[in-house]
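Only one protein chain is missing; all other protein chains are in place.
Chain lettering (A and B) follows the sequence in which the chains are written, and residue indices restart at 1 in each chain.
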Amino acid sequence: MIFVTLVRQLLDRPATNPFPTRHMPRSIIRLLERARRGKGAIHPPVPVPAGMRGKLVYDRDKCIGCQLCVRVCPARVIEFRSEQKKIRMHVARCTFCSQCVDACPVAALATSREFLLADTDRRSRNLIVE
Amino acid sequence: MNNESQKITTPRQGKTYTIPIGPVHPALKEPIEFSFELDGERIVGVDIRPGYAHRGIEFMGMKRNLIQVLYLSERICGICSISHPLALTQAVENAAGIEVPPRAQYIRTIIGELERIQSHLLWAGVAAHELGFDTLLHLTWKVREKVMDLLEDLTGNRVDYAIPIFGGVRRDIPAAKGDLAHAVLRYYRDLLQGLMDAFLEDKSVEMRTRHVGALSRGDALRLCAVGPTARAAGVEKDVRQDMPYFAYADLEVRAITPRDFEQEPVGDVFDTIIVRLLEVAQSIEIVERALCEMPEGELVSIPKVAALLSFLKKAEGEGIGRHEAPRGEVFHYVRLEAGIEEPIVWKVKAPTYSNLMAWVPKFMGAEVADIPIIAASIDPCMCCMDRVHVADRSGRASIRMKEELIRLSREKTRRILG
Partner (left out) sequence: MTGGIGAAIWQGATVLIGGALLGLVYKGIDRKLAARMQARIGPPLRQPFFDVVKLLAKENVVPDHAIAWLFNGAPVVSLAAVSSLLFYLPLGGFAPLLGGHGDLVLVIYLLAVPAIAMMVGGFAAASPYASVGAQREMVMLMSYEFPLVIALVSIAWRLSTILPEASVFSLSVLAANPLWDWVGPLGAVGLVLLALALLVVTPAELSKIPFDIPEAETEIAGGLLAEYSGRNLALFYLADAVKTVAMAALLVALFFPYGLADRLWLSGPLAGLVDVAFFLIKVLVVVFFSVIVVRVGFARLKIDQAARLFWIPVTGISLVGMVLLILDRVA
C-alpha cells in the first residue's frame, strides 16, 4: 500500500541532494570563494566514483603533437597550435567521452574527477586546458 | 499522417471542436503537435504533426569520421544513450567485418540492460506524473538514482556512457565493480514487488489506465509497433529473442507480454505498465546472469585507436545494426566506402518512429483526460524520431503523402524512360 510508504517517507530524511546553500546567495561567486577559504559551510557536492570522467588533464611535456586526439574528438574541443606543436583544449565544449585519452599514444591526456565547470565565460582560465 | 487520420476519423455526429495539444504543452516532454477533434470530452479524430525537434544528426554524421559519429549517435537520445551507439557499432562492425570479443559482448549486454532498468523506471515516473500521481513519480525517480549511480560507477558517466567502440568496449567491469552491481541488483529485486504493488494494485492507477489507449494485436502488427507497445498488445516481438545478438543467445531472453502476469493482453496503458515493470525484473535477471557467466578475455579487437581509424577508412560495404532499446527496436544502417573516413550513408530508425502510428488507434474514442497518459504510453522520444521538418515560411511549402510521392516518382520514371 502506498500509504505505508507515505508515512515512512514523512518520518525519514528527504532523499533530495540539497543545494549548496539553503537560500539563493547574493553572489554565488563570492559564496564559493568564501567556502574555499573555509568561511561558512556549504552542503558539499555528492561524492563521485573513482573512474568518473571529469575535466581533462594535459601533460604538455609528454605531448608529441601527433594530432590523433584532434581527429577523434567528436566535439572539436581540441585546437592544435602548429607553431608549438602542442594542443589547447576548450573544456566548455567537452562531452567527456575521453576518446582523446584512449587515443593518445604517449598517455599525455587523462580525465580528472573535477566536474564543477559551470562558468559564465567559455574562455575563462578554468575552462581552457593547455 | 494526414490521410491516415482522415481514414480513421469517424463521421461527425453533432458539433465537434478541435483542441490543439503541443508543440508545447505540460503533457509533452518533447515538442510534437497533436490536433484532436473532440465530441464533448471524447476524441473522434487525431492528427499528429512531428518535426519540431529535427536536428539533422544523420547529415552531421556524414561529415565526421566514424569514431566521432559514435559519440554523435550517443546524443540522438539522452535516455537510450547506449542503444544508438550499440546499434551503430553493430552496423559498422557488420559493414567492415570486425569481430567483437566475447567479454565485450557481455559488457555491452550488461550496460544495455542496466539502461533498460533506468529507462523503464523513468517512464514509470513520467506515466505516474501524467496521471497526476506525483508521489509515484518521486518514488520511482528516487529509486532510479541507484542504477544511475551504478552506471556512473561502471562507465564514468551518468548518461552518455561512452562505452562501446567498434570491435569491443572501452571499459572493463572488474570483479569489485561486479560485486557493486550485484548489490544494486539485489536492492532492486527487493524493491520491485513493492513497486509492482504501487502501480498495479492501486485502484486509482487502475481506474485511469485499464482499457485506456487499447491497441489490438492486429493493429500492433499492421502498424508495425515495436518494443513494449507491441508486447503489451500481445505481439511476442523482441530483437533479443528473435535475432539474438551480443550475449542474448546465451542468456535465453524471451519477449515479455502481459500473459506473464496472467492477464490476457489488450494493449492498454495498464498492460504497458505491466510489460515495462516485468522487463525491469527480466533485466535484473539478465545482468545477474551475465555478470556471473562473463568469460575472461580481450575487451576490444583493434585496441589502437590509430589502427582502428585506418582500418575503418579502408573498409567498404554496407551494414545494419539493430538493438532492442528500452522503447523498442532501434535500427541503424551505414554505408562505408574505401578511402573515405565518413560514412557515405547513415540512417537511423528510432523506436518511436515505428510506434508513432500506434497512437492513432490508441487515441480514438479516448477522452481528453486520457491524452497525456496515452501519449506517454508508447514512451515517445521525439528528437530521436524526427527525420524532417516542414518549414513554411513562404507559404508555398506543401506536405505530400506517400501515394502522391509514388505517383510522382512513377511519372518521372516514365518521363525519363519515355
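What we mean here is this: a contact is a pair of C-beta atoms (placed from the backbone, for glycine too) under 8 Å apart; a residue touches a chain by one contact, two chains touch by 3 or more.
Source: prediction; values computed, not measured.
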> Among the chains in view, which touch the chain not shown?
Replying inline: A, B
> So which of B:152, B:370 or B:386 would be touching the chain we can't see?
Replying inline: B:370
> Looking at the whole complex, which of B:75, B:120, B:146 or B:208 touches the chain that is not displayed?
Replying inline: B:208
>> What does the interface between chain B and the hidden chain look like in terms of residue numbers?
In response: 17, 19-20, 25-27, 41, 128-136, 138-139, 142, 202, 204-205, 207-208, 367-372
>> On chain A, where is the contact patch with the chain that was removed from view?
In response: 2-3, 6-7, 9-10, 12, 14-16, 18
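Keep in mind that, in the parts below, only the chains that are shown with their structure count from here on.
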>> Counting only Cα atoms for the centres, state how far chain A is from chain B in Å.
In response: 29
> Okay, in this complex, where on chain A does chain B touch?
Replying inline: 1-2, 5-6, 15, 48-49, 51-53, 68, 71-75, 95-99, 102-103, 105, 111
>> So in the complex, the part of chain B that touches chain A is made up of which residues?
In response: 64-65, 67-72, 74-75, 135-136, 139, 142, 145, 149, 152-153, 155-157, 160, 162, 165, 170-171, 194, 197-198, 202, 304-306, 309
